[in-house]
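Removed from the display is one protein chain of the complex; every other protein chain stays in position.
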Amino acid sequence: MEERNHTSAPETAKKCCCCGWGAFLVGLVVALILGWAVLPALMQKELKQPVAFNHVLHVDEQGMDCRQCHFAGPDGQFSGVPTTASCAECHSEAIGNTPEEIRFVQDYVQTGREIRSEWLVYLKQPDNVFFSHSVHSVERCSTCHTEYAENPGALCKVCHIDMSKVTTPPVYSENRLSGYPKGTMLMWDCERCHANPNHLSPATNANNACFVCHK
Amino acid sequence: MDYSKPVDAALFPEGCQRCSLTRFMAWMGILGVILLWGLYAAVRVLGFGLGETGMDDYFGFGLWITFDLAVIALGAGAFFTGLLRYILNIDELKNIVNLAAVIGFLCYTGAMLILVLDIGQPIRCWFGYWYPNVHSMLTEVIFCITCYCIVLIIEYVPLILENRQLARSRFISALAHNFHLLMPLFAGIGAFLSTFHQGSLGGMYGVLFGRPYLYREGFFIWPWTFFLFILSAISAGPMFTVLVCTIMEKMSGRRLVTWEVKQLMGKIGGTMLLVYTVFKLADTWFWAVDLLPREGLTFDQMFYGWIYGKWLMWTELLCIILPVIFLLKKSTRENPKIFYTMLTLTCISITLNRYLLTVQALAIPVMPFDAWRTYAPNWAEWGACALVMAYAAMVLSLSYRYLPMFPQEARLNENK
Amino acid sequence: MNRRGFLKFAAGGTVGLVASPIIWNTLYDAVYWSQNWGWIPRVPRGDSTYMRTISKLCPSGTGIRVRLVDGQPVRALSDPDNPLSRGALTALAAAETQLMVSPARLKEPLRRTPDGALVAISWEEAEKLLREKLAEAGGSTACISGDPTSTVNELLSSLVESRGSADFYFMPDDEQAALAAWSAMGGMGRLGYDVDNSDFILAIGANMLESWGTVARNRRNFSAGRPAGQEARVKFAYAGPVQNNTAAGADWWLPCRDGMEMELALGIAHLLIKAGHAVPSAGLDDFKALAGEYTPEKVAALTGVDAGRLAEVAKALAGAEKPLVLVGSALGAGGGAGAVMAGIAVNMLLGRVGAEGGLVNLPFPTPVVTGASDYRTVVNRNLIAWSQSVASGETEAPRVLLIYDANPLYSLPSDSGMEEVFTRSGFKVAMASFLSESCARCDLVLPAAMGLERFDDCYTPYGSGEVSWCISHPLVKPFYNSRPMGEVLISLAKELGVETGVKDMPGLLYKKAYSLGANFRKMVESGAVFQKKASGAFSVPVYNTDAIRTALTLKKEAAPLSLAPVVVLGMGTAQTGIPPFATKIITEYQLAGHSSVAQMNAATADKLGVRKGARVTVGNGKVKVPALVDIFEGVLPDAVALSAGLGHTAFDEFSRNKGSNIMTLTSITREPGTGLPVWSSAGVSVDKA
Partner (left out) sequence: MSEVIDFKIRWGMVIDLDKCTGCGACMVACQAENNLAPQVDASNKLRALNWLTVYRLSNGKSFPDHEVAYLPRPCMQCGKPSCVSVCPVVATDKREEGGIVSQIPPRCIGCRYCMASCPYHARYFNWYDPKWPGDLDRTLTPDVSTRPRGVVEKCSFCHHRWMHAKDAAILKGEDPMDLPDGAYITACTEACPNGAITFGDLNNPKHKVYELRQSPHAFRLLERLGTEPQVYYLSKREWVRRQGDNYLEHEATGDNKKV
């Protein structure tokens, strides 16, 4: 704040002398711009995904199902991002001729580098959060919410960004101080369901006790 | 320019003499060294963690909490004197109420400073306001102390504004005047907040039903320690104010407050102490013969060796019983030596009381197979306390030098 | 700009900032930051898998289920499906995955430079160096192995012995005394204990819940025999100088002076014979005559065990359906055969030899490696006799000394001659996973892959009641630059022209499986365990009273106090050092700051004029170690209990600078008759420091 005063003082000096509360207003506007736009932007760090994965190409053109890559593992763990090995099931060699695919095959498939550990998860939760996809499944939500039965993807979109229509992955933005990606859900996001008394029914048992989500 | 006076004489209160600036700076220098030592301790604690202190998992509370409780009790002169002066209109107290307010301000801000060090995650200190647990006595304490701290700032600010140079500005002088008019209101709010948090501080201990030394229930009203803390604070607070005033008189060589005002404060404190003593004795008796046996414990089991021996409790009780007798008896009260001794004893007893509740209570093994453990504060804890005391001494010295704290000072020192 | 304008500007700015999210969000972000500080490691993410194997660090090969997260072993869990340990886990096995990555782990082959430092070299250099040195040394090669259950021993044996040396030794343990005793009493095979099926166990000196025999299995038997909240089906009695963990679980503690196990057993025999329990066998009358001398009063005077309590235990023993008497030494080594013989005799009186839940005769394994000595031969060799003879100059020191998974410099008494063996041997090679005291003194240190990274096995550990065979197989690639020692040895043998008959470790284990009739493949795939009941046929044991009498003539030096060692497996073995998490399970009555704690009872302390917390030294005339006094009434009068497993000078920060090694206080005597080195009874003196 100190710094700002020094740098912006000269230009605003003339105005405030002549128009009384004008100085106040200028200060207010400058601070609002800083506080709403400039500083928040400075707090963010933008990162690029290791591979410009094209969802449209895979889903629309190749007709792949989301669940071919994103499925729940045997213990309820979500596999989330596929492994290099599962990509290599098709891409053992480059199929097309896009430079990005060729790079992926060279850098990952051929070297055995694990894409899953490098992919930036937009909704990455901190270590202290416990989340199980098997509890938040379509089947369980469908005991009350009928809309997901036909369109399971809609349930995913309650939390996740919709990637199915995206040709290049959106920019990944992370807070410099907290290290949280922009998409990290905060407590109140989870509480939309967890603090909702309707979810206390035996079907979901989603109470809002601390240990339900924290570890 | 009058060369017979110190260079900063223009800032002195009207009609008051002060020592030379060099001397003053030397004094501030000494305090500064202590302050730096304390700062070093604080930096280590903040930088590496509370492992730098002598505390451990058995003594999660130690010197710092004792210190906090003690200064908050001793700083209670501010609210109680304010209450008597502004609400109950005991006019003579106007001569010491400024000092009481400054001491209160220093005690509370000092305590908050220590608290910031004492909590393991200072970055999260605002959680106390943002995610409060309404059932916790500590939440009540956090809110009341913060609010009261603001009140104390408000009480301190007009005094600053009364500085001779600042008061020249019409705006400031008007502001100071308006503050003064509002003072009864703030005194009222302060009294309310203080009563509650002093009580809550006591309640903080009284609710710990896992700690036989602390837990109190039944009898009169729950929790018993709530009222004991208020009473002990309002009896020790005014006495501490008088003691500080006397120390300042000794150091400056000037009379600041009349003996009558001190006597009045002592009498008020003594009366409150009588009430406290009665309740404290009743409480101790009830605890020893009723509560402890119900928990399967005996009085003897609460004490151990020399370090946590019974002498501590006897000293605590003796140091309130004696002052009650000597302060309420006019002849002994009027003897300065006895008077000051009794004030000191009371402050010792209250401090000791806070120590016992904090440290002894935690030292007692509750599980029969557990062992007595001992705790000694290390340099970092002493250093942080020294930091606060040095800070308080600095601010008090500055206030004394430049602010009109004592309305009687000019008159009392006319002959000098 | 004037002052007033500036103030207004600042006021506007303040209002603006307060009204914008940056301050409040940063307050939050700072808190999130404090929850995810970069200097504190993050937890892994990934799939968990579970694999069954055994803990090779635990001396009895406890079965474990390893949890791997993203392929990294993170936890050693108990394995309820392991038929031997049946879900029991020892505190050491529980630390297996942490030890894999502990700072003491050897990462690279190390070679000593002329200036005395150990520096990292490549495996090629290391193997070449070792090959050359071995080739040069020829028959002047000796080897000490600290893992008697592994078939890798056969490779070592073949490698050393096929080139003309007979100096392949096991580190001393309880089996040597047991074998000597069992042979003397007419046994043909290995002495086994059917702990699983007994209903009353009298453990004389044998710390069966911590260091004697198959610890995890013993504990599971203890557990099964005493279902929670119900009457105990199996009773336990323990005789030893200190109320250790075994005593804590036992129904009776017989406070018996260390080294007086034989006298105690004879006292029990006396009472049993008196009560009419004397199953006949050759030499019974003579034995009766000997036992007749050991009246409870005499035994009480000798051992310190109260006559009444002795009678009580003898009665309970006789009244049990399937009683079993175990004899062992407090340190798991250095006990005499005489005590075991007396123990066998007590079992014989009760008719417990060859019976269910009694003593059993186990077959010796057949070697599968060409040129390897058989197990019996190696166990019967006397390492201490050799090392002392090297020390005295009678025997020439070997030109190459191989130390396999052993730490003789730490775990043997100071007069074992091992120090001289190390000084005089030409080229010393250590094969180990951790930088032990012995490794630190070697010229070449080869980092061994651990149990979770290599093929290895565990064949019928001492204390078993049946033949068992478990294997470990690599769950992960060896960490750092360590290698499976079996493979290194096989290729070394090949290059030296030693015929072993195996080409790799799986091949070796396959061969072993074949010889046992086990299904190797199934064992690797599902973690199955091979078990075979002991066959009943062997010659009838005899009461070899003469041997017992001879052993009784062992002179016990008179010392003001005796040392009562306390062994806790969780504190690690001589090979592992103190595992990282174990610093927290070491109690205040074992270690105080950097000093060992000497526990003694109040009467002893009074006699010595010391109080709790006093600084003292415990010495044996040659060595003095500092200790802090603690009062514990579970120690025999005139005895000082000190914890074993402390006082490491190598390994890592978790092991170093913690207390003193009690082995320095022990000294060796030879047992008359068997000639076995005995160091269990150490006399000490305590002086105020």
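Letters A, B and C mark the chains as written, and numbering starts fresh at 1 in each.
By definition in this document, a residue touches a chain if its C-beta (ideal position, glycine included) is under 8 Å from a C-beta of that chain, and two chains touch if they have at least 3 such contacts.
What you see is a predicted model; the values in this text were computed from it and never measured.
> As a test of the contact rule: which chains in view would the missing one touch?
A, B, C
> From the list B:94, B:124, B:164 or B:255, pick the residue that touches the absent chain.
Only one of B:94, B:124, B:164 or B:255 touches the chain omitted from view, namely B:124.
> Looking at C:106, C:178, C:216 or C:524, which residue reaches the missing chain?
Hidden-chain contact among the options goes to C:216.
> Thinking of the whole complex, not just what is shown, which of C:57, C:95, C:403 or C:475 touches the missing chain?
Missing-chain contact among the listed residues: C:95.
> If the hidden chain were put back, which of C:77, C:166, C:559 or C:689 would touch it?
Spelled out, the listed residue whose C-beta touches the missing chain is C:77.
> May I ask you to list the residues on subunit B that touch the chain which is not drawn?
48-51, 55-61, 118-121, 124-125, 127-128, 131-133, 135-139, 142, 204, 207-212, 293-298, 301, 361-362, 366-370, 373
> Please give every residue of subunit C in contact with the chain that is not shown.
34-35, 37, 39-46, 48, 67, 69, 72-78, 85, 88-91, 94-95, 97-98, 100-103, 105, 209-210, 216, 219-220, 222-224, 226-229, 243, 245-249, 253, 255, 306, 309, 479, 568-570, 579-589, 591-594, 601-603, 632-637, 652-654, 658
> By the contact criterion defined above, which parts of subunit A meet the unshown chain? Give residue numbers in ascending order.
Against the missing chain, subunit A presents residues 74-76, 126-128, 130, 132, 134-135, 137, 140, 202, 205, 207, 209-212, 214-215.
The working rule: only the chains that are shown with their structure count from here on.
> Chains as vertices, touching pairs as edges: which of line, ring, star, complete or other describes this one?
Topology of touching chains reads as a line.
> Taking each chain's centre as the mean position of its Cα atoms, how many Å separate subunit A from subunit C?
Result: the chain centres lie 52 Å from each other.
> Compute the distance, rounded to whole Å, between the mean C-alpha positions of subunit B and subunit C.
Taking the average C-alpha coordinate of subunit B and of subunit C, the gap between them is 61 Å.
> Send over the residues of subunit A in touch with two or more other chains.
none
> Of all residues in subunit C, which touch subunit B in the complex?
27, 30-31, 33-34
> Write out the stretch or stretches of subunit A touching subunit C in their complex.
Residues 1, 4-5, 9-10, 12-14, 16-17, 20-21, 23-32, 34-36, 39-40, 43, 73, 75, 77, 79, 126-128, 175, 177-180.
> Which of the residues in subunit C come into contact with subunit A in the complex?
It comes out as residues 1-2, 5-6, 8-17, 19-23, 25-26, 28-30, 32-33, 35-36, 38, 42-43, 47-48.
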